[in-house]
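With one protein chain held back, the other chains of the complex are shown just where they sit.
Chains: A, B and C, in written order; residue numbering restarts at 1 for each.
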Amino acid sequence: MRNTSVEIAGVKFKNPVMTASGTFGSGMEYSDFVDLNKLGAVVTKGVANVPWEGNPVPRVTEVYGGMLNAIGLQNPGVEVFAERDLRFLDKYDTRVIVNVCGKSVEDYLEVVERLGDEKRVDMLEINVSCPNVKEGAIAFGQNKDALFDITKRIKEKAKQPIIMKLSPNVTSISEMAKAAEAAGADAISLINTITGMKIDIHKRKFALANKTGGLSGPAIKPVAVRMVYEAAHAVNIPIIGMGGIANGSDAIEFIMAGATAVAVGAMNFHDPYATEKVVEEIESYMERYDVSDINSLRGIVE
Amino acid sequence: MRNTSVEIAGVKFKNPVMTASGTFGSGMEYSDFVDLNKLGAVVTKGVANVPWEGNPVPRVTEVYGGMLNAIGLQNPGVEVFAERDLRFLDKYDTRVIVNVCGKSVEDYLEVVERLGDEKRVDMLEINVSCPNVKEGAIAFGQNKDALFDITKRIKEKAKQPIIMKLSPNVTSISEMAKAAEAAGADAISLINTITGMKIDIHKRKFALANKTGGLSGPAIKPVAVRMVYEAAHAVNIPIIGMGGIANGSDAIEFIMAGATAVAVGAMNFHDPYATEKVVEEIESYMERYDVSDINSLRGIVE
Amino acid sequence: MAKKQKLQAKVLSQRILAEGIYDMWLETPLAKDVCPGQFVGVFPTNKSTLLPRPISICEVNEERTAIRLVYRVVGSGTAEFTFYQPGDYIMILGILGNGFPVKEAAGKKAVVMGGGIGVPPLLETAKSLSSLEEKAATVSAVMGYRNKETFLSDEFEKCSNLYIATEDGSIGTKGNVIDAMNEMNIDCDVIFACGPMPMLKAIKTYAAAKGIKAYISLEERMACGVGACLGCVCKTKNVDDHSHVKNARICTDGPVFDADDIDI
Partner (left out) sequence: MAKKQKLQAKVLSQRILAEGIYDMWLETPLAKDVCPGQFVGVFPTNKSTLLPRPISICEVNEERTAIRLVYRVVGSGTAEFTFYQPGDYIMILGILGNGFPVKEAAGKKAVVMGGGIGVPPLLETAKSLSSLEEKAATVSAVMGYRNKETFLSDEFEKCSNLYIATEDGSIGTKGNVIDAMNEMNIDCDVIFACGPMPMLKAIKTYAAAKGIKAYISLEERMACGVGACLGCVCKTKNVDDHSHVKNARICTDGPVFDADDIDI
């Protein structure tokens, strides 16, 4: 029996394959396609203390090998989320990681406290890297002192282990990773989207109402792999790697770069079966090369 | 007669289409495919004060919608370059921009001084953003004080106008652009490649001997357009935009984002006719939308 | 509701309907459960483009084994689709969206109103209206075109009273679909509409003024097509169940909305 299970901050996942926040709702929308019980974890769309409207449309646009999005973290607020989305997830035997967003440290803390006693929540992923909201959010993710501070304050209050989700829009991902670790983060996840822009030259307008959007999909994979590698060499806490993962080979690439787990994002839109397929393809790889424990592949390329 | 000519720091280009440094040699290798006289400028491969060996192979690898390279600025040194490459370019009626690299400020200055009296050199592009050499280079391009300092010192010595070529591997491209402008740069060019990595999961090795390499090609275009837009709103000096340009539409997109000129890089490898085609397709766009002066499109999408 | 799937569909036929407008039949088991006004996502094979193209279902064959897509070439995806030949396979995602509540027209005077590339989904709608268990009293179709290059109008004639409006007046009423409604004095209790935003706005205003129920189908840029990404929202008048911020998802909560419920 080959072992695909991994552990992060004491939480055990049946396999290293998660959904990337914001690309999978709370799982409901993809449950026609994927057996959620087969996934390592469902990572939910970012949730704030109060409902957020998000940005005006168009919010998404396609680019070569990927897409730009500027959803702007639309969400129904933590109350509705807890009562509806978490209750939906009660039915499933998979880990649940809740992605948390906010405009101020207090916003984040409110969500973290509200979810503290929710048994269904295994971990919290703190999104300090969304490029699509004007206040807060990414500012925390682009300055190492701000990141240290918010991480520390959330860690003090959080009852579940916390994952800091880092922005790739920085000069040094290692520094950011170190700041998160130093402040007590239990894990880090990366990368969030890279800020991009598309102009419709015929209409002479931005393709997105928000002007800029976050780039995701296969186009960003090499950047993501590099950052996971750099972060893995900078810190000792576990890393959840993502950015353009489409299949098992991509997932293995992230694991070899140093990730403990991986997440599938934009490629769910191309292939709604992607997450489950990644699980299966990781198993095939292990079969083919007789790998008995997925953990033995982590960071083996140095 | 529609005007496609643009001016940067007093230098007039017959059209805004240039070659991206390092992807076109000094033009010789592509002269079978393209009439160099039809281009706005030939931007040559980076040249240092002395010959550089570059990195071990493999130096290039393909990724989704682009490639990674870690050439490591192999070059024959400025002497050979001046005697051979510039003499080759003497035959052509196009502008010549020489890309300059170095490991220390002194290295750069030596090249700049050696080329000072070369009439064939219209401008110098200072590469402070190559991610593939360990010393110098990108360090200057990732710290705004270092960038300010090197720009100032080069500007003092340069007889030709200087273009500072910026790295996208920074938290804020606006800050970098402002530092270059404040130090006296005549123009800026961006983006250089984004640092990436690829792992061969079957061989369990890095795809590049250098481990990391620079990502270029269509995959990075949205990031490049965004950075050109941000830089254009941060500074008043002209911008040469590049990153994934494959056709006239891409070029127009950069111009609408604020670029005065554009460069075609990795897509030369996919389509050796690309540069000339971009020139023609820009003209067709101007025809179709009755644009009488290419300069009128610059930055029109705000 | 039928389970959504991504699966191969076999191209049965493809032809040009009008300049730049193509008509393709696809064999697919998804046909079984289609409601008029629903759509599928069609995936280009070109790997630079990864997102599905939302295309409405124009018609379902009688055996419910195939669907018909009528699409306009506007970009790289639709351009690729034109190359498909009978026997080729393409990937589709469906069935997506809610569809028109045709049953509400039972016994009523129903009008389907379409413009431009909003015309196709109304064909299946018009056909359904006249074949419901409890049929609509009358089924009229009011279609707006730019000029006499109309398409599908012969087929609307077979299942509805057809009225045409053209921008240049070359056929039917000169003007838009509302002009045709007024000029032709078309009786109407309920409207099913799809087309460009200015047309939909005019219909909403017209329906509100006349106290007529109007169901309109909206369009927006989409990524997932299944309600997960929140890319494709429209403003709603009231807080909706899903978003709690007056943002309904066109791909899942729509594309068809009661005109009274949305803010356009």
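Following the convention adopted for this analysis, a residue touches a chain if its C-beta (ideal position, glycine included) is under 8 Å from a C-beta of that chain, and two chains touch if they have at least 3 such contacts.
Just so we're clear, the structure is a prediction, and the values are computed from it rather than from any experiment.
Summary of contacts with the chain left out: across B:8, B:71 or B:86, the touching residue is B:71. Contact with the omitted chain, checked across C:5, C:48, C:130 or C:153, is made by C:48. Of the candidate positions B:23, B:99, B:127 or B:189, contact with the unshown chain belongs to B:23.
Touching residues on subunit C toward the chain that is not drawn are 46-48. Annotation for subunit B: contacts to the undisplayed chain at residues 22-25, 29-30, 32-33, 45, 51-54, 57-62, 64-67, 69, 71, 74-77, 80, 217-218, 266-273.
Just so it is clear, only the chains that are shown with their structure count from here on.
Chain-level centrality, scored on Cα centres against the all-protein Cα centre, points to A. Work out the mean CA point of subunit A and of subunit B, and you get 34 Å between them. Residues of subunit A in contact with at least two other chains: 64-66, 218. In subunit C, the residues that touch at least two other chains are 47-48.
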